[in-house]
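All protein chains but one are shown in place.
Entry: chain A
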Amino acid sequence: MKRYDCMKALAARLKDELVILSLGASVDEWYNAAPHMREASLFQQQLGCVTPQAFGLAAGLPHRRIVSLDTDGGMMFNLGILATLGNEQPKNLFVVVWDNEMYQSIGGPATHTAFGRVDIAAIARGAGVDYAYTARTIEEFDEHCAKGLAADVPYVVVAKVAGSVQPDIKRKHSDGREDKYIFVRHVEASEGITIMGPSEHN
C-alpha cells in the first residue's frame, strides 16, 4: 500500500476539515495529493508534536473536524498523547498514522515498528482509544477514513505503507513561519475569528 494513494483517498473525503501533518517526504506528498487542502493544512516540524497540536486545535474548535497525519516515528516519540486522547475523548479528532516502519527522511533506518512486535493501534486501544485499527489495503484505509471522519470519539487508523515516495512531485517552498500565517489566515476566514490581529495604537 502506497502512502500517496492513501492520501488521495483521504483527500477526496475532505472539504472543511483542518489538517496537521508531520515533516519529511509526506509533506510534499500531501501538498500534491490534496491541493484543495493546502491552506487548511499545517506542516508541523517535530516528531511527537503532530497529534498533540491537532488535539489542541480540536479542543479549541470543538465544532470543527481535525485530522492529524502522524507517523510511526512521530507517534512512538510521544506515546503519552494516546493516553491523553484516551482520557479526554475528543469528539472531533481523526488520527492517521503513516507507518512505513522507517525514518524515511533520513534515509530509511528502521523504527520500532519494523520488527513485527510493536503495534501502535494496540497501544492506542490500551491507552483508552477504543477505535484504533491497522489498515493494510486501500479499501480498508478508505473505510476507516469514512468512519473516522464521522466518529464522535477519537479514532486512530495506522496505515501500513511502503517506504517509497511518490516520484516527480512538486516541492513545497514555504517554511514553517509562512505555513503558520497561511494556516492561521485560513482558520480566521473560515471561522470568522481573529487570531493574529492588528497592533494596538498607543
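Methods note: contacts are C-beta pairs under 8 Å (C-beta built on N, C-alpha and C of every residue); 3 or more make two chains touch, one makes a residue touch a chain; residues count from 1.
As a working rule, contacts and distances are computed from a predicted model.
One subunit of the complex is not drawn; among "Sulfopyruvate decarboxylase subunit alpha", "Probable sugar-binding periplasmic protein", "Putative glutamine amidotransferase" or "Membrane protein", its UniProt record names it "Sulfopyruvate decarboxylase subunit alpha".
When the full complex is taken into account, the listed residue touching the unshown chain is A:54, out of A:54, A:69 or A:129. The residue from A:12, A:162 or A:195 that touches the chain not shown here is A:195.
Only one of A:88, A:119 or A:140 touches the chain withheld from this view, namely A:88.
Residues of chain A that touch the chain left out of view are 20, 42, 45-46, 48-49, 52-61, 78, 80-81, 83-84, 87-88, 175-177, 179-180, 183-184, 187-188, 191, 193-196, 199.
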